[in-house]
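One structure is given below, represented as structure tokens, and several questions about it will come after.
Omission of a single protein chain aside, the complex is shown with its protein chains in their original locations.
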Amino acid sequence: MRLDVIFRVGAKILLPIMLLFALYVQFHGDFGPGGGFQAGVMSAAMVIFYAIIFGLETAQKVFPPRLAEIMVPAGVGIFAGVGVIGMLLGENYLNYSPLADDPAHGQEYGILLVEFGVLVTVSGTMVAIFYCFMGRGR
Amino acid sequence: MDLLYQIVAHYNHWITIFLMVSGLYIVVSRGNMVKKLVGLGLFQTSVYLLYLTPGKILGGTPPVLSPDFSVYSNPLPHVLILTAIVVGVATLALGLALVVRINEEFGTIEEDEIFAGDEDE
Partner (left out) sequence: MIAANLPALQVVLPLLGAVLCAFFRRGVWAWGVALLVSLTMPLIAAGLLVQVLESGTISYALGGWKPPYGIEYRIDVANAFLLLLVSLIGAVMMPYARRSVEKEIAPERQAWFYTLYLLNLCGLLGIAITGDAFNVFVFMEISSLASYGLIALGRDRRALLAAYQYLIMGTIGATFYVIGVGLLYSMTGTLNMADMASRLAGIENSRAVLTALAFLTVGISLKLALFPLHVWLPNAYAYAPSMATAFIAATATKVAVYLLLRYFFTVFGAATVYTRLPVAEIFLLLSLAAMFGASIVALFQDNVKRMLAYSSVAQIGYITLGIAIANKTGLTGGIVHLFNHALMKGALFMAIGAVFYRIGSVRIDDLAGLGKRMPITMGAFTLAGLSIIGAPGTVGFVSKWYLGLGAMENGWWWLVFLLVASSLISVVYIGRVVEVIWFRPLSNAAKGAKEPPLSMLIPTLLLCAATIYFGFDTTITAGIAGRAAEWLLAGSG
């Protein structure tokens, strides 16, 4: 797609907005519809969009496949790790209350961290699946 | 009249049953592996409805505490089904990945062709 100037310029304008919206959905998840899953899919969609417009090789330079592969377990690790912190602080597993002085705030921080883990895993998985299938048959 | 009311009042269950049975039928009757997965997806979707529809309480508001309301819809089914959807997506993704690999190895995704080819070995 060497000649599609409109595509390329349009994509460059859209990409930061997509990421910004993904982050908005991520952090607004506490108060309204949203959360890690949706935000993860959106940020992965950004990478996929980039790969479609600019080619797989360019996209893999920006977002290496190995990074996607690491992100998948890393997110699960964040989720399980936050739970373990609660356990280390003397409460049951997955109890986020001791994360802050006020139990309600502790729960909020816990959920924020867990949602971040979900974001990491979901976006990593989506991109990894996309790379896997794009890379096939070449 | 009573019977008719019974049938109409539970229309959500009829939809569920229809989806469930048609999904299972596709899984059993189709030899194409992708179509089988489509049927499996339909079958799983019917379960989402089975859970979600009784969760809505007539006159209930979204379950956010507020002094103005006293009747809330049940949020738990939604949480459960969110989990089930994620599980379903994972299953579907794994299934499709297997189909891609099967296509690479056998050159077809029709079950009867694969089994017919296998006999020769």
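Read from first to last, the chains carry the letters A and B; within each, the first residue is number 1.
The definition used in the following text is that contacts are C-beta pairs under 8 Å (C-beta built on N, C-alpha and C of every residue); 3 or more make two chains touch, one makes a residue touch a chain.
Quantities reported herein were computed from a predicted structural model and do not represent experimental measurements.
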{"item": "Residue in contact with the excluded chain [from A:56, A:80, A:112 or A:129]", "value": "A:80"}
{"item": "Contact partner of the left-out chain, one of A:26, A:43, A:60 or A:95", "value": "A:95"}
{"item": "Positions on subunit B contacted by the hidden chain, ascending", "value": "20, 24, 27, 33, 36-37, 40, 43-44, 47, 50-51, 54, 76-77, 80, 83-84, 87, 90-91, 94-95, 98-99, 101-102, 105-106, 114, 118"}
{"item": "Subunit A residues that touch the omitted chain in the full complex", "value": "69-70, 72-74, 76-77, 80-81, 83-84, 86-87, 90-97"}
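Here is the rule we go by: only the chains that are shown with their structure count from here on.
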{"item": "Subunit A - residues contacting subunit B, complex", "value": "37, 129, 132-133, 136"}
{"item": "Residue numbers on subunit B that touch subunit A, as the complex places them", "value": "86, 93, 97, 100, 104"}
